[in-house]
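The complex appears here minus one protein chain, its other protein chains still in place.
As written, the chains take the letters A and B, and residue 1 is the first residue of each chain.
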Amino acid sequence: MSTDTLRRPAPASRPVRPRGARRSPGRVVVDVLLILGAAATSLPFFWMIFAALKPRSEATAVPPHLLPQEPTWEFVRTLFVDLDFGRYLANTVVVVAIGFVGLFLMAMAGYGFAKFEFRGKTLMFGAVLATMMIPVQVTMIPTYLILNAVGLTGTLVGIALPTLVSAFGIFLFRQFMSTIPDELLEAARLDGAGHGRTFVSIVLPMSGPILAVQAVLTFIAGWNSFLWPLVLAGEQSKYTLSVGLALLNQQVATNPSLQMAGAAVMVVPIVVVFIFFQRYIVQGFTMSGLK
Amino acid sequence: MPTSSARRTSRASARRAGVAPYLLVGPAVLVLAVFGILPILVAAGVSLTDLNIRGLGDPSTVEFVGLANYSRLVADGAFWNALRVTGILAVVGVPTVVLVSLTIALLLHTSGGRLAQALRAFYFLPAITAIVAVALVWGYLFNSQFGLLNHLLTTVGLDPVPWLSDPTWAKVSVGLVAVWRASGLNTIILLAGLQGIPHEYDEAAQLDGANRWTRTWRIQVPLLKFALFFVTVTTVISWLQFFDEPYVLTEGGPNGATTSISLYIFQQGFRYNQFGFASAGSLVLLVVIAVVTLVQLRGRRLDVD
Partner (left out) sequence: MKRLQSTAVAALATTGLLLGLTACGGGDETPAADGGSTELRVWVMGDAGKTLTEVTKDFTAETGITLKIDGIPWENVNDRLTTAVASGDGPDVVQVGLSLLPTFADAGVLEDITEQVKAYPELDPSNFPDAVSPQALTGTDAVTSVPWVSDTRILFYRTDILGEAGISAAPTTWDEMRSAAKTLAARGDGQYGYYIPLWDNTLPVQYTWQAGGDVIGADGAIDLDTPAFGAAVDHWTGFFADGSAPTASDWDQTQGFISGATPMVVSGPYLARAIDEAAPELEGKWDVATLPTNVTGTSLFAGSNLAVWKGSKNVDAAVKLLAHLADPEVQVAWYEAMSELPTTADALETVAAADPKVKVYADQLADARTVPMVPGWDLAANEMATALTDIVTTGADRDSRLAQLRDKVAEIEKNY
């Protein structure tokens, strides 16, 4: 066996173009379409951000303007000063952090399903995939009862538990890890490494890209979580951002600018995280063998 | 495909593995079992009772009613309406999502370079926002009095559209927001699939004289088969469970035009605390999803063979 097979295959590159070559007309059309598409897709965001800065009189004005004519920070300030958004933010961060434990569990499971044969494997993997098909509201009451029985309701751990692990994530890890050459693992085994060592010092480092992907997806899911924090929080001081945002929805007379400010607070950090990590996300999916 | 030697190797390591795989797989599977499988089993049991909020507090008042909840479900016109709505939205929505994601992925891949990398972020934005926030914004954009969309329409001389008040338009609006949200992740998956295609295939085709269109359809798309299949299956599952968008935008209205099965179950069952009934509906939905998914998986296996 040549040593080439032990190295990860080089990622297929994008079509190489000589530097400085003028873009063909076809490509220009493609670029224009992409820009228009991106503008249309992100319009709601810009609307949200600007609406957060509009005074009440402009919020539902006719005709609507995209940009505020008299921008104000008062609503953003209200969120953190009068309402408890600072605390909701902190809770959300904790829930996200706990979600990263789930990340580790999913990686372990993906490795187990990818590289081992064992009794009940098909059944278990089938059950894992089956959980993707379960409608979530039906799990609400039983889940609450279970967490209540072990005293975890009203805690941030309890809030993070129901969605700690996702079948989608396990599937992705499995896909990716099944492409890790067996020879590599055998070699480690022959060197005397136990399964745990192998996992931590070989499999995980090689799974960098997919870990990054899942990390971002975990972050997003935790950040946006609404149902479980709502049902399990028990008290307002444990609410996350989503639930805090829902609180702003008064029965009839709403304050659009305040709601938009809340929505913006929810969205902006995620966008920042994503912009930093987006390269890894695409890379991770590429390397996960999804072809 | 693992070679026979690799298979022999892995089987050999399996024999030595012993308890290791169970330790690796165990925690995650346990969590899923406790918070996924177990609740659905409970729901199956509850669906055979008349559990409501009184029963929740006082279990002695709960009665076993056999399949009564299921027959009530079947007899309810609103249930069939919800099935129809879900079906229409899925049949139209899933191909739309796949096509839109594929188109954007192809455009991004073809463009390459810095611009595409920068624009990627914009296309992914809808996927990363909380539905609570998304719904608020779209609700304001769709509004018939002061919404931006109608304003834009009237400026170019078209009639304003009753986005959320007309039964057909409401389906379009709800579907539009769902497509907008769903495309992000799927675009990334397909884009990654495209970037995984070895460049040599494309070059070879170019040398053979194939034009861009042929290259796209005859080479790239077929090589994306697995990624496309994955995207399709997961999108179908998610559209059968369609809930967030109609819940926040239209509450299933107008007149049930956008009430999906999930929303029907939620409204009839959970909002009015008829948990036995809601559980029956959830079980039915689960079965529908399972059947549709199995059909797709079976279909692909036939295709590959």
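Worth pointing out:
Convention: contacts are C-beta pairs under 8 Å (C-beta built on N, C-alpha and C of every residue); 3 or more make two chains touch, one makes a residue touch a chain.
Quick caveat: nothing in here was measured; it's all calculated off a predicted structure.
Partner chains of the missing chain, restricted to those shown and counted over the full complex, are A, B. Touching the missing chain, out of B:Thr129, B:Asn143, B:Asn186 or B:Gln241, is residue B:Asn143. Here one chain is not drawn; of A:Thr153, A:Gln175, A:Ser207 or A:Thr240, the residue touching it is A:Thr153.
Touching the omitted chain from chain A are residues 56-57, 59-60, 62, 82-83, 140-142, 144-146, 148-149, 153, 230-232, 234-237, 243, 246-253. For chain B, the residues in touch with the chain missing from this view are 38, 41-42, 44-46, 48-49, 53-54, 56-59, 62, 139, 142-146, 162-165, 167, 250-251, 253-256, 270-274.
In the analysis below, only the chains that are shown with their structure count from here on.
Between chain A and chain B the centroid-to-centroid distance comes to 16 Å (mean Cα coordinates, whole Å). Note for the complex: chain A touches chain B at residues 11-17, 26-27, 30-31, 33-35, 37-39, 41-42, 44-45, 47-48, 51, 60-64, 66, 102, 105-106, 108-109, 111-113, 115-118, 121, 124, 127-128, 130-143, 146, 161-165, 167-168, 170, 182-183, 185-186, 189, 195, 199, 220, 223-224, 226, 241-242, 245-246, 256, 259-260, 262-264, 266-267, 270-271, 274-275, 278-279, 281-291. Touching chain A in their complex are the following residues of chain B: 2, 6, 9-11, 13-14, 17, 20-25, 27-29, 31-40, 42-43, 56, 104, 107-113, 115-117, 119-134, 136-138, 140-141, 143, 145-148, 151, 180, 183, 188-189, 191-193, 195-199, 202, 212, 223-224, 226-227, 230, 234, 237, 241, 243, 262, 265-266, 270, 275, 278-279, 282-283, 285-286, 289-290, 293.
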